[in-house]
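Left out: one protein chain. Kept in place: all the others.
Our next item is chain A:
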Amino acid sequence: MYSLKAIHDFTELSINSPMYRMRNLLKRGVSPVAAKMTASVPTRDQQVSTSTYDVVINANPDYAPYSLLVLEKWWNGMIGTQIVSYCHSSIERLPEYLNLFTQSKLPSQQSRRKIMVNITLIWKKVDIDCELIISPVKQVPIRGEVNLLKFFNRVVNEALGIRADMLQETVLESVLDSCHRLSHSKHTNEYEKLLNNLSSFINKSESFSENNSTLIDLTLWSIISRRRKLSLPTGLKDWYDGVTNFLGVKF
């Protein structure tokens, strides 16, 4: 699938098993394999009053991970984010549209906040996929915005004790795969084809609202935002505008 790299610590080296990509369909909830993958994620036994993560995200200015801007809003204050952005020496000058990331506000002091993520965002000459680095000693980077959002989703679900529905999870994974492919599509034809497929999925689903949103909405919105100047299928356009309005992002 995507170039998902295992996040593991040295006490759980079984992560190298090829099984880590498979979901445990027999057991509901978080699979033991997934728990190993997210060794740095607080487990339910731990106190999760406020867990702070200092993470580094390397991103290519041409493929900005817009979802970072709205993590706090998306998870309704469960995740607090603070972005400090830097320009790496491999980039001569940052385009102006990335000022959005430097105008990041201080995190809101909501009492519901369980996870605080301090993001060091480095604009660097990297691949299309951004890289999430938590600890260079214990973990390998998580590559790709889709995987990054899945990681945050898992952190939130763990913190809130949410058990995922396996059927829904499988559908989610499959659509997120398409989103990942969309982010990598180089030719307009390929991009449009994938977008049409995703558009039909979105149109078949319940319409987007604050109470009815999934990780797919956030992921797809972020990937489309990179190429927002390209025209969208009609059904998708309304959906995109709706999500943009909800997130309050002004490009």
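Following the convention adopted for this analysis, contacts are C-beta pairs under 8 Å (C-beta built on N, C-alpha and C of every residue); 3 or more make two chains touch, one makes a residue touch a chain; residues count from 1.
Assume contacts and distances are computed from a predicted model.
J.: Looking at UniProt, which of "Pescadillo homolog", "Aspartate--tRNA ligase, cytoplasmic", "Ribosomal protein S2" or "Glutathione peroxidase" names the chain that isn't shown?
T.: "Aspartate--tRNA ligase, cytoplasmic"
J.: Out of A:Ser90, A:Thr170, A:Asn212 or A:Thr234, point to the residue that touches the absent chain in the complete complex.
T.: Counting the whole complex, the residue in contact with the absent chain is A:Ser90.
J.: Given the contact definition stated above, which residue among A:Val56, A:Ile128 or A:Val171 touches the chain not shown here?
T.: Going through A:Val56, A:Ile128 or A:Val171 one by one, A:Val56 is the residue touching the chain not shown.
J.: May I ask you to list the residues on chain A that touch the chain which is not drawn?
T.: Residue positions of chain A that touch the missing chain: 54, 56, 58, 86-90, 120, 122, 124, 133, 135-138.
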